[in-house]
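Below is one structure, written out as structure tokens, with a few remarks after it.
A protein chain is absent from this complex, but the other protein chains hold their places.
Chain nomenclature is as follows: A, B and C, assigned in order of appearance, with residue numbering initiated at 1 for each chain independently.
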Amino acid sequence: MSSVESSASAPIAIRLSDIYKSFGPVNANRGASIQVARGEIHALVGENGAGKSTLMRILGGMYAPDAGKMEVNGRDVTGWTTAEAIDAGVGMVHQHFMLVPTLTVAENMMLGREPTSRGQLDSARVAREVTELSKRTGLAVHPQRKVADLSVGEAQRVEILKTLYRGAKILILDEPTAVLSPPEIDELWRVLRGMRERGETIVLITHKLDEVMEISDTITVMRHGQTIAQLTTTETTPAAIAKAMVGRDVQLATHYGETSSRSLELPSASLLEVRDLVVDGPRRASAVDGVGFSIAPGEILGIAGVEGNGQTELLEALAGLRPVRSGSTSVAGRDITALSVKSRGDAGLSHIPEDRHARGLVLDYTIAENLILGQQHRFTTGVRLDNDAIIDNARRQIDAFDIRPAVPSVPARALSGGNQQKIVIAREMSRGFQVLLAAQPTRGVDVGAIEFIHARLRETRNAGKAILLVSADLAEVLALSDRIAVMYGGKFAAVLNRRDASEEVLGPYMTGAEHAA
Amino acid sequence: MIVLAFLAQTLRIAIPYLFAASGGVISERSGLIGLGLEGYMLGGAFCGAVASYYSGSPWVGLLGAVAGGAALALLYALTAIRFRADQVVVGIAVNLLVTGATRFFLRLAFHSSANSPRVPGFGAEQSGTGLASLARNPLIWLGILAIAVMAWLLYRTPYGLRVRAAGEHPEAALSVGVPVDRVRYVAAALSGMLAALGGAYLALDQHQFSAEMTAGRGFIALAATIFGRWDPFRAALACLFFAAAETLQIQLQGAQVIPSQFVEMIPYALTIVALAGVVGRAVPPAALGKATE
Amino acid sequence: RPSGSAQAAAGTGSDRGVNVGLVLDIGGLGDKSFNDGAYRGAVRAEKELGAHIRLIEPGEESDRESGLRLLAAQHMDLVIGVGFIFTDDVTQLAKEYPNINFAVVDYAIATDKAGNPIPPPPNVAALKFKEEEGSFLVGALAALVSRSKKVGFVGGMDVPLIQKFEAGYKAGVRSVCPNCTVISQYAGVTPIAFRNPGKGKELALSQYQQGVDVIYHASGSTGLGVFEAARQTGKYAIGVDADQYSEAPGRVLTSMVKGVDVAVFDMVKRVRDKTFSGGIYTYGLAQNGVGYVYDEHNRALIPDSVRARVEQLKGEIIAGKIPVPSTR
Partner (left out) sequence: MRRTVEEALLPALVALLVAAVVGDVLILSFGQSPGSVYRLLIDGTWGNAYGFGQVLYKTTTLTFTGLAVAIGLRAGLFNIGAESQLAAGGFLAGLAGLMLPMGLPALATLPIYIVAAAAGGAIVGGIPGVLKARFGAHEVITTIMLNFIVLALLNYLTAAHLKVEGTLHTAEIHAGALPRLSSMIGAFRGSAANVVLFLALITAAAVAWFLFRTRRGFELRATGLQPAAAEYGGVNVGGVWWRTMALSGALAGIGGLNYVLGYKHYYEESFASGAGFLGIAVAIVGRNNPIGVVVAAFVFATMSQGGLAVNAVVPKQIVDVLQAVVIIAVAASVPEVRRLARARSAA
């Protein structure tokens, strides 16, 4: 299993052996092992759902393993609690923030190990210590502010400070950079390197291989709940890591298919036309801040960008799921700005939502029922649902998209992630539509399914439909798009022809370092 | 004089609300819906009267009430936390349970479906109606204290911080080692004890238990909790406000200004108004009613 | 066919005790007034007449008739509904079970379009109490004892039956003290108004606070709060239905007793003696069906002159010289 012993003679800080953990039917960890030496930055990589977060949450005491052994600094700590982990100096910054939004920064800092004086919370002491700590680390925070009022970057800082405040000597960071801007990422690297110099240990979960190469000393790769390789960063390459992740050779230099060579000028007849759209988000006003574009028949417009720059709000607004403050949208020349979700569908809009579990599927509905979600009015005679037509439709889609199990009456909940996504794709592609909004269409889906979905998207484009593609995966955007827009801070930082785009060109726009138009 | 009498009466009526609402605040702040308050109150009234009857001391009665309220609240918490039962369902069932059980045991112990015998209580003989008479009833002081202590507990102590975190973002609390379930059990027990003290006030002030003697006061306390936006002081103000409306109704009843039915509606109508956001949005604790994973 | 009841009603001898079914009103057993009165009468009948008693406390509204029927189906010789609320149900049921005797305490006599009373069915005894007469006397007593010339009344649910108490009481006050003030309040408009002692106490306290020094209550368990208020303020309260002296010894001026126990016992006896017949039975002062308490417990509270005056009024009422109103 583990191939490379970690090089130095430094003592082992973390050793997890043969960890098993399942959630009901899902085996998140199946004999995973990891070993991290003290004073190193260790990257943990793997596809979505590979079991990275689960393994680290076990280390952090959030879950007890079903089987396996855990050692920290040579001590057997199998199945410890979060409190014990924190006391032993293990701190974790979770993929989803673990901050209480209604409490202040200081209150979040002290939660769980509150200093008291005469039975009362000693808030003054906390504020003092936090200020000190924040000076020492260079992570600036305001102790008295409410967490709900913080930006994502600030919240991230609070999360890291929170673990340091508890005296963490082993810091686990679960995808900390997904929501950070480049300067914030640089700041984070600085802090992590500082910690490493002080002999502290860091485990970093990330999907970005360039980050792995830049910051880590050693790497563990996970696949399907197992750790399948342990590598030393200086001795490996991104291609080798990727191969380990997916289990076969992958062309990191993506093949583009037959990229169209349409020019950047607005085509005369566009299928989707968006003007000056302003949309408020849950965190901040104007999450989408005056975006306008159009997509021609037979064109894919890809939107690249760091998550949280307004992509979600933009798509939800276009789909009718979020009110717009101003601006207009039209599909095939028809203004749909004021239409309901249902009428938009009838007007020719189709939508693959980014979160299939929350939006794309009713998990307790059957495959057949999910395959008509959003089109239920088309499967109705009078007020009755037409069951025969629904089953017929299900059989056809199951066939066409190779959904497994091929049983219309199975609830969607019982399907694997890939097959769940196929239901969504099948449904959205089989309705009569002009414009397809595709958000993260291959997230959490295995490689075979990705190729299948990409092929369907290209077919659709070639059939003369317009596609708006949003993906956190830059490679995917590059692979599919005819034009690429980069979204940053709610605006389009750039719109480029595919020929002119590459990771190097797009990078600065994604980080807000460069602006165009 | 008139004003003082009005204040005294308002305070007397408000005391059970203050107890129960402070219990409602801590329960809901921890993430447990306070639908069982009415049951805890009635259970507290019953246990208080029975304990006082058999011991001959109202202080033992208070202990009995507190124990009864805690037991009921823990039954609720156990089903809601350990068994993940729906809190609304169990909350309502606890109320039904207490209504039936108090009458049953009343029959069993005293051969009556309606009233207990007279029990030792706090209201002193011939102490008058004014504020001075109130001062001699320790439960009045306890009731006022309950709110202040609750505010202190919630905002100034480690346990309070944990309660606030547990009701708002239990995973976050868990991730820093806060035993969320235990925090909630304690909050439930506290809310049961406090509400039971409110019930005990009724019973010991009356020197007896009467079936269904809480007459919906637990729901008014829940209304005050919400109207007070889950803050002890604001909830106390809501209690006083509701009590003042009742006092007004009692004082004006002879005059028949408005039918008493409409006065009875006031707290409930105001709660709806509060929930509809007309006087500032009432945003409940985010994890209210949800079991942790 | 249900011949058992016919036989029982016909009766073959006093070796077989009379079977009596009692369906109580919402307040239930232990209300320390009305229901307990009926129960006391039944228990006495059990002891003295060898009757067998079956007791039912209905829950919801539809259980009223059901409770009566269950008893009727068990071949009771006499089924008694305790409370005006049973009027409709018993009237109907009596027609279905002509061989069973029924009685309703506080039977509400309906009137036809011309305003004439409609008599109950022949196997139903309508037990009517002239609460207004008893209330009149305690009203007079209250006014005579009051120093402040302010007396109070606390009713349970605001219904005509209770208003009868209020009307008699007020008339009694006026008869001896035309310029006395009467403050009268009700605890509510739903049946829970009879079970809310907390409310009763607050109503009483606010009355005492306004200078009232005697309060008469007709409010079931709610009135227990009135006695508490009397204890707390050291002022007087007047009990209702039964002698409620023990609720606040020394503070209960008297009680307007309503002979529910006597009436129930009377009915059982009539059934046993086969002298039962339907119709309206009136229990007023003349029949000793209502009255006020004057005994060793409260003798000290009532001056002889007052006692004499009240007795005089009583005589005048019995003689028909004073008309007592039954509505306010």
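Here are a few things to note about the model shown:
As a working rule, a contact is a pair of C-beta atoms (placed from the backbone, for glycine too) under 8 Å apart; a residue touches a chain by one contact, two chains touch by 3 or more.
Predicted, not measured: the structure shown is a model, and the values here were computed from it.
When the full complex is examined, the chain removed from view is found to touch A, B, C.
Only one residue in the set B:A8, B:V25 or B:L97 touches the chain that does not appear here, and it is B:L97. Contact with the undisplayed chain is limited, among A:G374, A:P408, A:P441 or A:G490, to A:G374. One of B:I147, B:I226 or B:A287 touches the chain omitted from the figure, and that residue is B:I226.
By the touch criterion stated above, the residues of chain A touching the omitted chain are 22, 24-25, 319, 321, 340-342, 345, 351, 353, 358-365, 369, 373-377, 379-380, 383-385, 387. Chain B residues in contact with the hidden partner, per the touch definition given at the top, are 33, 35, 75, 79, 83-86, 88-90, 92-94, 96-97, 99-101, 103-104, 107-108, 113, 216, 219, 222-223, 226, 259, 261-262, 264-265, 268-269, 271-272, 275-277, 284, 291. With the whole complex as reference, residues 54-63, 65-67, 69-70, 73, 84-85, 87-88, 96, 108-110, 158-161, 189-191 of chain C touch the missing chain.
Heads up, the rule we're going with is that only the chains that are shown with their structure count from here on.
One finds 76 Å separating the Cα centroids of chain A and chain C. For chain A, residues touching at least two other chains: there are none. Not a single residue in chain B touches at least two other chains. Against chain B, the residues of chain A that register as touching in their complex are 60-62, 81-87, 92, 94, 97-103, 107-108, 110-114, 116, 119-121, 162, 166. Contacts from chain B toward chain A in the complex involve residues 156-158, 160-162, 164-165, 168-169, 171-179, 286. Chain B contributes residues 5, 9, 12-13, 16, 103, 106-107, 110-115, 118, 123-130, 133, 202, 205-208, 210-213, 215, 217, 246-247, 250-251, 253-254, 260-261, 264 to its touches with chain C in the complex.
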